[in-house]
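Note that one protein chain is taken out, while the other chains of the complex remain in position.
To keep things simple, chains are lettered A, B and C as they appear, and every chain counts its residues starting from 1.
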Amino acid sequence: VAAEPRLNVAVLGASGFVGGELLRLLSRHPDVGVVRGFSESHAGNAWGAVHPVLDHLDGGRFEEPNPRAAAAWADVLFLALPHGRSQGVVRELAAADCLLVDLAADFRIHDRERYERTYGPHEAFELAAGFVYGLADVAAERLAGARRIAVPGCFATAALLALHPFASRGVVGGEAVCFAVTGSSGAGAEPGRSTHHPFRAHNFFAYALGGHRHEVEIEEEVGRWTGGGPPCRLLTHSAPLVRGIHLTARLPLREPCADPLALLCQAYGGRPFMRVLDRPPELAAVVGTNFCHLHAALAPGGREVIVLSVIDNLVKGAAGQAVQAMNLALGLGETAGLEFPGVYPC
Amino acid sequence: VAAEPRLNVAVLGASGFVGGELLRLLSRHPDVGVVRGFSESHAGNAWGAVHPVLDHLDGGRFEEPNPRAAAAWADVLFLALPHGRSQGVVRELAAADCLLVDLAADFRIHDRERYERTYGPHEAFELAAGFVYGLADVAAERLAGARRIAVPGCFATAALLALHPFASRGVVGGEAVCFAVTGSSGAGAEPGRSTHHPFRAHNFFAYALGGHRHEVEIEEEVGRWTGGGPPCRLLTHSAPLVRGIHLTARLPLREPCADPLALLCQAYGGRPFMRVLDRPPELAAVVGTNFCHLHAALAPGGREVIVLSVIDNLVKGAAGQAVQAMNLALGLGETAGLEFPGVYPC
Amino acid sequence: VAAEPRLNVAVLGASGFVGGELLRLLSRHPDVGVVRGFSESHAGNAWGAVHPVLDHLDGGRFEEPNPRAAAAWADVLFLALPHGRSQGVVRELAAADCLLVDLAADFRIHDRERYERTYGPHEAFELAAGFVYGLADVAAERLAGARRIAVPGCFATAALLALHPFASRGVVGGEAVCFAVTGSSGAGAEPGRSTHHPFRAHNFFAYALGGHRHEVEIEEEVGRWTGGGPPCRLLTHSAPLVRGIHLTARLPLREPCADPLALLCQAYGGRPFMRVLDRPPELAAVVGTNFCHLHAALAPGGREVIVLSVIDNLVKGAAGQAVQAMNLALGLGETAGLEFPGVYPC
Partner (left out) sequence: VAAEPRLNVAVLGASGFVGGELLRLLSRHPDVGVVRGFSESHAGNAWGAVHPVLDHLDGGRFEEPNPRAAAAWADVLFLALPHGRSQGVVRELAAADCLLVDLAADFRIHDRERYERTYGPHEAFELAAGFVYGLADVAAERLAGARRIAVPGCFATAALLALHPFASRGVVGGEAVCFAVTGSSGAGAEPGRSTHHPFRAHNFFAYALGGHRHEVEIEEEVGRWTGGGPPCRLLTHSAPLVRGIHLTARLPLREPCADPLALLCQAYGGRPFMRVLDRPPELAAVVGTNFCHLHAALAPGGREVIVLSVIDNLVKGAAGQAVQAMNLALGLGETAGLEFPGVYPC
């Protein structure tokens, strides 16, 4: 039991969906004392005016962003800014003493060519080397003591958690293909054509056929495990869901794998947010939570394995994993503030 | 059987949801020869780029709007413009010879004070008197031979079709209250906060508590039937539906009404799009169609009647009713082009 | 801070939706030590096999129901049985020492005639007088020390919380009409026609037009406040939602009420789960929570007030209110175990 809540935590970009989830999780985190939320577009407004479920937390108001002042005050600073916006802030705070957890893509990738072919020029790439890629459920050791963390993308998280038990043991014998499905919250709080209710509500469509940007994250992380193993293709789809990612990965096997389910259990036994099921997981069971549910089966013929993973894109795929990474970096209880089991049916 | 398709029909504002429905219905109407669609924002684009189900109709392209030229060419001109935009166009076309069917609110109301307190100043109100209020299922006689038609609003249509059998017989003894529920397509093709999928998909909320604008239409039309009967209140709600309006009306009775269902049957017997059911209607059964399904029951105690009506807001509540009104005005078969029975389940 | 979790709590009927919510809430309640779930149909199965989000709570298994043994062991016994099934169990346990919280309709009503005209014969009606009607947010005082609690129905909860500030001050001048909308989880875990996804997913329909059974609860409770005030009519509808009730109440006023919103604030100021908003509440903001969000406005003309309330039918309308009532009865913190603020968007 924590003696006394004590951490000062700041969130930059607190009015977006990921920012709202950070405020929600941190406000109930047993080791967090004060939470402050910063937002350019909503400075002065109550949190509840933007995030209705925070209405109960009387008193929270968005503040005008001032990264230096926030970093000077905070023990932990979360950046929930649009891709490309973290670069400048991180450069400005290069000397800051606080734990810095970035949720954008800016510091996830350590290979400059790989970054720039996907996202374009980077104004502070030299700082990327100082960031730990925060795939919390498999990188607990790398995260211990870290002071700069780049939180993985939502699709990358779902894919990497499905691939890790296989890729890290060297059993994958060729290109992995991941069919991924996402809800509309992944597109953010700003209305647009693809999230206009009349178009989205009873629809299903593929997008980013030329290659989703998260592929490069996956490539780099899998490379860390395998020394440069086979690539992974991501085929992304929009479904009439609000939250969550369902991923179906198909991995060609280098050698027979008698029992892929046992391999999953072995890999994730004891990991608090990883649940290996003896049946295909259902997305609804993880919505609102930091859990990842998994299942695996041999394809008929036995030369491929099918791995299924489901996560909440805003929690395990963003804010929840960020808090988990903070917990691991600071040596707090790994599950602190993240134990909510979900609401079902919902 | 029509010898030869023959009408030239033009739609101004053809790129919106109502415009798209007009193009869809008119393109398959047996008495229509050529359909042209005009749109400021999409001039030059194929219809199918905006309305995917029109993709099959090769060759249709939006044209730059030119109301005078369109009116000179057309036998029938539909105006599917935003509220307030029809006024200027109608004034410009005051002398036009074609049948003019307006789907905006601009010419629905004949009392200037009533119009202006709801919608603000009107630049061509003197022309309103020339418009027939096109509640097609009860105004067939007024519509015969009409040359200027104002198509009722979607909520007004659902409410008036529920009220008509009772109000026109003088059995309503006080204020009617209508609880109405609508899908997101009523808000149009432009994305916005209340139709952003993450906010709308699993949500339900009331709006326009101070009085919905369609109340004045209802008031004026009921006044025509009763000489100024009791008012009608509309309580409107947004549901996680794309199409359709479900309306629950509660009418205080002036005198006992032994069998409200029989009264509905009597009122609408033989009317091709009005179906009186012996059970509460379900919205899904009318989606995509020009039908209105109705039911009525005495409230416990017998002093009030509950009337239920369901319609598709874009068809019976807009484009379908407009085409039906055209059919009646021109002496065509009332159901021509409107016979689609719906898809269920869907 | 609780020194030591200590209560033994049992749930009969733990495999239904309400039972699952009780297990979920009680398992994380700071004053609860051991939770046991009993279920005829699932005895022997793991909780997680029925309620996926309880999968994380290793070890929970449904037990064969034995009411006497459960009551002898438990400090608190929750009955989440079908309507009509609680009667026999309560009679069997008449002498039991534990706090007994019943979630069925069986003991909500104290007037036998009223009960029996709605639900039919009752085999233990003499015990009803011993039950406190557990409308937790307005009956805190009656609940303090109670040993037998009947938890209100979901619609009754939404309606009574909307009506209470007005009815208890005597400002209601006639029949209140409540237009209520519910999600599919209210129909329970057993599949049926009206909850078959193809029929329900994009549909909306009224039901129980002849009068919903919860009307008698509302009548009796309002009678307690007013000495027999004007009745309340419930018009219930099924929406394509999973969770939640949205209620729009229209109350005729006996006398002018200048500021209905202020009256709501005054009534519920300081009540931890009641939030009075300055705008119409949205259902999604309370899903998964024990909160009730409210708003009120004068109808145009000023002779009626419109009150809006939203709740989660399985939490505030069932399991959450039951736990809150337990907290109040036992003198625990009222919000213990119920502080979850919700997930939004979701």
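Here, a residue touches a chain if its C-beta (ideal position, glycine included) is under 8 Å from a C-beta of that chain, and two chains touch if they have at least 3 such contacts.
Keep in mind that what you see is a predicted model, and the values were worked out from it rather than measured.
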Note to self: Need the list of shown chains touched by the one chain that isn't shown.
What the structure shows: A, B, C
Check: Just one of C:His164, C:Arg200, C:Arg233 or C:Arg250 touches the chain that is missing; which is it?
Finding: C:Arg200
Next item on the list: Identify the residue among B:Arg61, B:Arg213, B:Arg254 or B:Arg275 that touches the chain left out of the display.
Entry: B:Arg275
Margin query: If I consider the whole complex, including the chain that's not displayed, which of B:Ser185, B:Ser309 or B:Asn327 touches that chain?
Written below: B:Ser185
Next item on the list: Quick one: say which of B:Ala285, B:Ala299 or B:Ala325 touches the chain that got left out.
Entry: B:Ala285
Margin query: For review purposes, identify every residue of chain A that touches the missing chain, sorted by number.
Written below: 177, 179, 181, 198-199, 201-207, 209-211, 233, 235, 237, 239-242, 244, 246, 248, 250, 280-284, 287, 297, 299-300, 306, 308, 310, 345-346
Next item on the list: Determine and list the chain B residues touching the chain excluded from the picture.
Entry: 17, 20, 24, 28, 51-57, 185, 202, 242-243, 275, 277, 282, 284-285, 287-289, 291, 339-346
Next item on the list: Kindly note down the residues of chain C that lie in touch with the hidden chain.
Entry: 17, 183-185, 189, 191-193, 195-198, 200-202, 240, 242
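Criterion: only the chains that are shown with their structure count from here on.
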Notebook entry, point to check: When chain A meets its copy chain C, do both sides use mostly the same residue numbers (more than half shared) or mostly different ones?
Noted result: same
Check: How many Å are there between the centre of chain A and the centre of chain B, using C-alpha atoms for each centre?
Finding: 47
Notebook entry, point to check: If you look at chain C, which of its residues touch at least two other chains?
Noted result: 202, 242, 282, 284, 287, 345-346
